[in-house]
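Only a portion of the chains appears, each positioned as in the full assembly.
Note that the chains are named A and B in the order they appear, and that numbering of residues resets to 1 at the start of each chain.
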Amino acid sequence: MATKVGIIVLSGTLDKAMPAFIIGTTAAAMGMEVGMFFSFYGLNVIHKEKMKNLKVSPVGNPAMPIPVPQIFTILPGMMDFATAMMKDMMKKHKVPSIEELINQAKELDVKLYPCQMAMSLFGYKEEDLIDGLQKPAGAATFLNFVNAGEKSLILNF
Amino acid sequence: MATKVGIIVLSGTLDKAMPAFIIGTTAAAMGMEVGMFFSFYGLNVIHKEKMKNLKVSPVGNPAMPIPVPQIFTILPGMMDFATAMMKDMMKKHKVPSIEELINQAKELDVKLYPCQMAMSLFGYKEEDLIDGLQKPAGAATFLNFVNAGEKSLILNF
């Protein structure tokens, strides 16, 4: 019986969604059974329109390698600049994009669950979300999935 | 022997405390044994006064559905506005409040541990915290709790 890996995605930023999918697809490629549960702002990652505009935020992240003092990070355009810089770095180093990672996840049979409660909270309908997802589910469905493995790993991004 | 679930709450914001308690109470309702460990800013969630004013921050969170450009998020009142908007959405969709979730957790015998080190760091006394908590504890006590299960899940919010 395979190890089950449960990944909760609560953040809607590029710098959280990327590592979540990298861990998820790697674990699936190693033969683990992986489920990802998208809730709160994490729903954006699987939202047809919003997934195209995931950002990184330099504001409040003193560890981001942005060549300006923190006070300038709040200026209009800085978030887009930081996001473009990050996307550019990723492309240059052949890190797959979110779209590519989602496709890899689907091919590797990673199960992608939208959180029912968060969908109703933000007013998202099933047709607003990308194709190939599991039925909207709650925390119990997700915990049952994770707990059914011989070994269970659970992570929260 | 039941699955043990250990949840570390390091964040003192509403949008991290909510999912932490939703996972915790759901796991407990499913028969798992759940311990929650509140450290660093997470202590605010079980602080008698501060728990009444948990906020969400639109600053530095480009994924939050706030209808203003990021630069305005730093203005006085915006954090309260975003928090009120979120609380309103939760109430409208019958998502329980933090107070209700804490009560559910206690009823389901979820063990709530304040972190001893963080209490002394922030100068909080036991009487500053809500009733019904375990004795202040350290990381070893918490890890022992989690590790004692036949299966162990550990999460960090």
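In this text, a contact is a pair of C-beta atoms (placed from the backbone, for glycine too) under 8 Å apart; a residue touches a chain by one contact, two chains touch by 3 or more.
This is a predicted model, so every value here is computed, not measured.
S.K.: Note that 2 identical chains are shown, then give how many the whole complex contains.
M.R.: This structure file describes a complex of 3 copies of one sequence.
Quick note on the criterion: only the chains that are shown with their structure count from here on.
S.K.: Rounded to the nearest whole Å, what is the centre-to-centre distance of chain A and chain B, using the mean of the C-alpha atoms as each centre?
M.R.: That pair's centroid distance is 21 Å.
S.K.: Would you pull the chain B residues touching chain A in the complex into a rising list?
M.R.: Per the touch definition, chain B meets chain A at residues 3, 15-16, 18-19, 22-23, 26-27, 29-30, 32, 57, 59-65, 69-71, 73-74, 89-90, 93, 95, 151, 153-157.
S.K.: In the complex formed with chain B, which residues of chain A make contact?
M.R.: Touch list, chain A to chain B: 8, 10-13, 39-41, 44, 54-57, 59-61, 74-76, 79, 117, 120-122, 138-140, 143-144, 146-147, 151-152, 154-156.
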